[in-house]
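In this view, the complex is presented without one of its protein chains, the others remaining in place.
As written, the chain order gives the labels A and B, with residue 1 at the start of each chain.
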Amino acid sequence: MLSLTPQDIEAIALSVKVATAATLLSLPFGFAAAYLLVFTRIPGRAVLEGVVNLPLVLPPVVVGYLLLLLFGQSGVLGPVVHFLDIRIIFTLKGAVIASAVVGFPLLVRSIRIGMEGIDDQYIQAARTLGAQWWDILSTIIFPLCGRAILAGMTLMFARSLGEFGATIILAGNIPGITQTIPLAIYEYTNTPGGDGMALSLCLVSIGLSFVVLLISEATARSFRKR
Amino acid sequence: MLFEVDVEKKIGDFSLQVAFDLSEKRCGIFGPSGSGKSTLMHILAGLLKPDKGKIILDGVPLFDQANKINLSPQERRIGVVFQHAHLFPHMNVRRNLLYGWRRTPIQERRSTPETIIKVLNLEHLMERGVNSLSGGERQRVALGRTVLSCPRLILMDEPLTGLDQDLKFQIIPYLRNVLDQFEIPLLFISHSLQEIRLMTDEVLVFEKGRLQQRLAVEDLARRRLVSGSRGYANLLHLPSPQAHGDLWSYRWGGTELILVDPGGGGDNLFELGARDITLFKQHPVATSARNLLPCRVSDVFGDGNRIGVELACNGGHLISQIVPESVRELDIRKGTEVVAVIKASAFRRLY
Partner (left out) sequence: MEIRKCILFFLLSLFFFSALPALAGEVRLSIAASMTDVIKELVSSFGKEHPEVFILPNFASSGSLAKQIVQGAPADLYISANQKWMDYLVQEDKIVAATVQVFAYNSLVFLGRKNPQVRTLGDLTTLSLIAIGSPKSVPAGQYAAQAMEAAGVYEQLAQEHKLVMAKDVRQALIYADRGEVDGAFVYRTDGLLAQNAVVLFAVPAGLHDRIAYPLGLTHAGTTNSEAQAFMAYLKSPEAVKILNRYGFEEAVTEQ
């Protein structure tokens, strides 16, 4: 029933790699963005909020196309990319960036909710005890929104596992490099007689998501015990 | 210590405007809810920025609107004990206690954690999570945490308000011990005159955002005999008693007091209402009251139909409350000899 070709196994491994990389890469930025939005009053907060939330409301294909315009040969950041001698289009980096951008708002949203739930009085107490803002960030804020960070990471990881639109535009469909599970399934759905394979991959996808969910729940529970 | 404060702050309809200079080590801030006490506390701690004015502690400006100085709370070295402790929930008692200590520069450190832990009787709680502590334990940890940050001054914002009556007065000895031992000036904020009397010597009285009076705590207490609804409470520190039949005998100065309460097993603090002291011109022949103390009147004060009579008894001082008619009838004035009659059950133990 579950028949997977070596190319399929590659797709699964790639999906996990891309989702993990995208989540880990986005984490520091997501945390910083959430902190800026919740605890500071910097000018331009509204703009930051808009930019962060944009990928959430745009169709992923649009996001992918905008990224293409940004990083392409003739793109805005083209010269920079060229100068640094790195390739984004049609590479693993592109797939990671596509997933990272699309999932970013989910991560920030989760962390924000966690941060907003922190009682301001803990922060006041810490200030009177001599802690500077970075100290408060690492000793008070970060530990207290651990659950929210984890929830955000899980959400983002799951979203990345399913990312298709932006990925196919920015990273293309290259088996072994950028062909993640959704792209592989898509290819099978275009192939007469490919239904069995598509279904197998679908089952794997469901299974993976399940595992991620279970891990997230278990870790959240261990947080609660403290 | 010299604390010069002159600030103004407007929040919505409420406006705070205060100016005072403080050099007492133990000062209270007293007033009803909404009088601006908490706002003032936040301003002094640096958690709220006043609209204008200045705050200078020992010659160092903490806030000066004209010169654009506004030190952050972390720079002010003013410790705060909050009403609800605000212990960090993700840390155990040990880490909470040492939070401020670890952030104090070595040259500023004055005591050691071990000493404070011992004084506050926290040794057995060190590894506990803070969520499993009782209200009294939480406040002791909060106090320890604040003291260990070696502040130049401690602000206590209604720290006893959320506690049960029995607990409240159990903590007071701890508070006094710590502050005495480490000689940290204290600003104690409360709406309870009783707490202020036990913790401070001088008090600033606030109402509607303005400083109304500034006087010694004792004087405030006496004024409340006349104006307050509960009158004046005599506070008596009594040592461990001896059995006296089925009652208890406490040494009080050169005489003894007979009480129903067996005491707490150490030093005790009892409260005796001024209204519970009856004055007799002569020693009564037969009375159910067990305490008959010969006293000399040292002061008579008050007005309206509430008169406070300060008595010097062979041990200490008491204040009794009587009506003007009685003053005339018994010819009570400075120097008069009377007998103060107090029932054994009239004493209420605080701790």
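Definition applied: a residue touches a chain if its C-beta (ideal position, glycine included) is under 8 Å from a C-beta of that chain, and two chains touch if they have at least 3 such contacts.
Model, not experiment: these values are computed from the prediction.
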item: Partners of the unshown chain among those that are drawn; value: A
item: Given A:Thr20, A:Asn173 or A:Ser209, the one touching the chain that is not displayed; value: A:Asn173
item: Residues belonging to chain A that touch the chain removed from view; value: 72-73, 89-90, 172-177, 179, 187-194
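We take it that only the chains that are shown with their structure count from here on.
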item: Length of the line joining the C-alpha centres of chain A and chain B, rounded to whole Å; value: 56
item: Parts of chain B lying in touch with chain A, wherever the complex brings them together; value: 45-47, 72-74, 76-80, 82, 84, 86, 88-90, 99-100, 103-104, 129, 145-146, 149
item: Chain B-facing residues of chain A, complex; value: 119, 121-122, 124-132, 135, 139-140, 143-144, 226
